[in-house]
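With one protein chain held back, the other chains of the complex are shown just where they sit.
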Amino acid sequence: MKKNALKKLLRHHDPYDHTGTDQWFTEALTANAAHHATHCASYEDILKQFECDLSTIQTVEDIAQIPPLPTVYFKRHQMHSAPLKKMVIKATSSGTTSGKKSMIGMRYKDLYNGFKMIWKLFKYHKLWSLKRVNYFIFGYEPTKHVDLVNMKSANGFTYVAPAKKRIYAMRWDNASGGFKVDLDTMKEGLIKAAKQRHPIRTIGFPAYTYFLLKAMQEEGIALQMPKGSLVTIGGGWKEFYTEAVDKQAFYDLVKQVLGIEEKNIIEFFGAVEHPVVMPDCEYHRIHVPVYSRVIIRDPETLEPLPKKAVGIINFLSPMNQTTPLTSVMTDDLGILHEGCECGLKAPWLEIIGRVGMKDIATCAQGAETLLNKTR
Amino acid sequence: MKKNALKKLLRHHDPYDHTGTDQWFTEALTANAAHHATHCASYEDILKQFECDLSTIQTVEDIAQIPPLPTVYFKRHQMHSAPLKKMVIKATSSGTTSGKKSMIGMRYKDLYNGFKMIWKLFKYHKLWSLKRVNYFIFGYEPTKHVDLVNMKSANGFTYVAPAKKRIYAMRWDNASGGFKVDLDTMKEGLIKAAKQRHPIRTIGFPAYTYFLLKAMQEEGIALQMPKGSLVTIGGGWKEFYTEAVDKQAFYDLVKQVLGIEEKNIIEFFGAVEHPVVMPDCEYHRIHVPVYSRVIIRDPETLEPLPKKAVGIINFLSPMNQTTPLTSVMTDDLGILHEGCECGLKAPWLEIIGRVGMKDIATCAQGAETLLNKTR
Amino acid sequence: MILYQGIIEENSQLKTRLASLKDDCYETLNHAHPLETDWVIQACNQLTQKIIAKQFDHIIQPLLTQYDIPEAHFKHYLKMFSQEALEQKVAFELNPQSMKTTTDETHERKLYPLGILFHIAAGNIDVLPAYSVIEGLLAGNINILKLPTGDQGVSVTLLNALIQIEPRLKPYIYVFDVPSTDQETLLQFSKIADAIVVWGGDDAVKAARVMATANTKIIDWGHKLSFAYASLDASDTDLKALAQNIFSTNQLLCSSAQGIYVDTRDYAELDRFAERFFNIMKGMHADYQPVPLGIRSQHTLELYYEQIIQKDTQKTIFKHREFSVVACRDQRLEPSLLFRNVWVKTLPKEAIINTLKPHKNHLQTASILASKDSYHSYQELLIKAGVVRIKAPNEMSYTHTNESHDGMLPLRLYTRIVDCVVPRNDLNHKK
Partner (left out) sequence: MILYQGIIEENSQLKTRLASLKDDCYETLNHAHPLETDWVIQACNQLTQKIIAKQFDHIIQPLLTQYDIPEAHFKHYLKMFSQEALEQKVAFELNPQSMKTTTDETHERKLYPLGILFHIAAGNIDVLPAYSVIEGLLAGNINILKLPTGDQGVSVTLLNALIQIEPRLKPYIYVFDVPSTDQETLLQFSKIADAIVVWGGDDAVKAARVMATANTKIIDWGHKLSFAYASLDASDTDLKALAQNIFSTNQLLCSSAQGIYVDTRDYAELDRFAERFFNIMKGMHADYQPVPLGIRSQHTLELYYEQIIQKDTQKTIFKHREFSVVACRDQRLEPSLLFRNVWVKTLPKEAIINTLKPHKNHLQTASILASKDSYHSYQELLIKAGVVRIKAPNEMSYTHTNESHDGMLPLRLYTRIVDCVVPRNDLNHKK
């Protein structure tokens, strides 16, 4: 019976209708937790350690009782409810200095459910299209050499509208055995695309997109992309933090260099440890889709906080049955808001930043390394 | 007319008959010097600088007038009487610490003459055979990756008798991109060969041969190789010097481990900068073949010395028409002797050692490097 | 920002300046009046006066706030740059009298600067890069300074202020803002320099060693670890003093206590000790400005993680909103989570050397919290293990007059002794 809850959740017509899906979500979530507890002994141990009795979780208010696993746990332990060989995608999070990476698995079932989720969400955001587009991917060219979730998702995204051409910013270089950034080819491609009738879509790391556009701006390039062109960004917000690019400045830059309006810039918020994609609304707010619930927790006590309070972001989702991502505690601080000019009633998430002081300064030997490890 | 001198020299029936070939040698040598002077401007300059008039060289006593080029010259300068692309073999000498190598070229003509020389010499030493043998090569496996004269000569030598099998001590390793020493395979091969009826021939660096046999001796291995088996060594005497292996100890070791008699151990003396191969006699003396003349020069004045005196070894030969090896001053000290129990009348060469004190000790910075460079 | 012979410039001038740097340094050696220690001392003294007179509050005050440095501490540090303190430092470290040979008049021995120093500064405290240059100047050297990543301009401001006071320092100070990744430029600096003075973590030290040619000296002031050593009968007074160090430095300094080693083998006793220290911290934390929310959140997460894996580690965790004490079951010397998160570990006296000696040059300060009878034997063992400073618990991060730096005298390392024969002509005797 509870298994049907996830199906119902995925079948629900409005991907932002929380009220209408709270119960299904709760049921799907406890079923997901139970599934992992059955197949993954260490997950079961943790439920026990925190005295979490799944049967007492009845309403959406109760889901906070499921002990969240911190992302650092996934980085330091491998934890799966399915054998490795059954996984079709083994996603690893990138960008940690210490080299520690989260290992997240997905099976066909998860992929299929994920597709249903994306179908609904993209439909809502009018991203599906039959018109052929030129893709500019600020990410890695697909290759057998590397296994990065960003690469997979960026490439998968090029099927949302049929591709005329795909140009990658990071291309595999056999000589060096690594990726090389090739922004020149991107630039030339963009200049050419502006003269054609096919819309373009850019995809990928905001930092690279920004660097290229900034360089083009300095060269005095101002293009007008074909109607229907989109700039999509996502997959790695850390770069954005450290470059401290003001979002509005970025939107203005896109408008000036590519002639694409702010409303046609779409950001996707996501995390390797959370199996739900979150496109922003036209006001660039990250509304939580029904496949996910967000709890903001007290930075000192980890107790759930009310709306508008700053705390650690805790994602909950029943979408992955391979790795226990049921309730995941991120390293990010955020605020959950209600009400948005775009009309969506689903709460929206404001990201404040990463825990830990940025550019922390210390001379205690080894501490830098340690701090990096925990980020 | 003079060109015929070299032909006559090569056609002479006795490769150790100096008296009978002195005049042809002298003519061939001056012709060779004239050839290089015509085709290589810097060689012509050197002849001029040393006021060497080739026309005054009439008898073998006069050949000392041709200015010898020190080997260091070939290491620091490229000097050829033919364009590089015409060369079929570009031999480089190995083993210098500083990385400086002599570049010696050979054309088809040189190779052909070289073959005629080897035909005569090997015939004299009864090395040609129609019986198939197992080759154990203490040298490099042939590969496109490296260009070492030792490798080429060792491999070429495996055609002197038809090969049943070839086992190499140094095999190319694709993983590391370099050669790896594999003495175990050699050892097993030798043990196996002792049980077969085909004779063996070992070829190559004396040091490696010695190490392997020593190791086998320590394991108590004593084999009896099939009749007609030969141990041939050569191509790199430096290793022998530093390990200070007494030659007799080496012969005894071969007898003990492989059951091969001392008279079936043949050493080849040679140098990259001298195009003549010198097999030793049954008393292990290096007799100078008619294709070569040796002058021992005063270590202080470079004037020619009489027999029995210690001095720097100067090789003269008309065998190479590509690089001016006409008269080459080696870095070795030696003595020229006359008379040998083997009956050969050709003088024989005793090698004393390399110039420069061995294991020279200094703390003046950079001096080590410098000293290595000149060796 | 670039500071080049008294001129402040944009980073875009790097290439131009790099091209002339070597020649300009050599020109100074050739023709400038050799740098006199007194110029530097007077300039520092005057700058100190100006700072006391609040002329530099616009840069000093934000620093004090950022690093939560009490005004009193700052005043103490400032005193290190007074004429009296610097004169004392030079006299103690260089001790020119000691160079005199009384036994032989045919030889002279004198200290000379190494010549040109290349300082690779670390980013932990913003005045340190300037301090390193001042030490280089006191020893008479030309100084090339690579600013740490994220430098906020304090060093350039201070060094430029010195030049304003004493323009003769101009050709002795060069500051560049080059990223650590620009190895090519760093290699150029190091080729010019007689010595690289490298501050920073192991990676920075190692990188300098790999980069520099053999004829470039490397003087490294690597990151260090400090800790407290306590017997079970440590007094409350001492524990409070230690907590004071931990609260006031946030454990960010090389000399801050990262944790407490306790002379026991008994985990139950260790846990009781940890709880006792936890309670002492609880009684004091209100006196200190709280650490930023981001940091607190990070600790909450880290300790929550520790809680999840507690079955495996058997650690006992005492957590307060603002700080924590964790009693561990291992003896490894390691940095704490910083910002008032203290580890407590067993370390019986007999195991001190074998446990700590492998950390050798990483060790710096220890405070000993013990009664009089055991104090000295602890001290001897800790010193043998490699500790170079034994301090009172509340003074672990307090620098005393004429203290060595990590066991060495910087000015000595920045100079060389030159032995000269007195030529016959001058001596008027000897064959």
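Per-chain residue numbering starts at 1, and chain names A, B and C are given in the order in which the chains are listed.
Operating definition for what follows: contacts are C-beta pairs under 8 Å (C-beta built on N, C-alpha and C of every residue); 3 or more make two chains touch, one makes a residue touch a chain.
Since we're looking at a predicted model, the values are computed, not measured.
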item: Touched by the hidden chain, restricted to displayed chains; value: B, C
item: Touching residues (missing chain, whole complex) on subunit C; value: 26, 29-30, 88, 92, 95, 98, 101, 103-104, 107, 109, 112, 115, 191, 194, 201-203, 205-206, 209-210, 212-218, 220, 222, 350, 353-354, 357-362, 368, 371-372, 375, 379, 381, 383-392, 395, 400-404, 406-409, 412, 416-421, 423-426
item: Touching residues on subunit B - with respect to the absent chain; value: 45-46, 49, 67, 69-70, 72-73, 299-302, 310-312, 329, 331, 333, 353-371, 374
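We take it that only the chains that are shown with their structure count from here on.
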item: Neighbouring chains shared between subunit A and subunit B, ordered by label; value: none
item: Top-ranked pair of chains - ranking by C-beta pairs in contact; value: A-C
item: Innermost chain by mean C-alpha position; value: C
item: Euclidean distance of C-alpha centroids - subunit A vs subunit B, Å; value: 70
item: Multi-partner residues of subunit C (each touching 2 or more other chains); value: none
item: Contacts with 2+ other chains: residues of subunit A; value: none
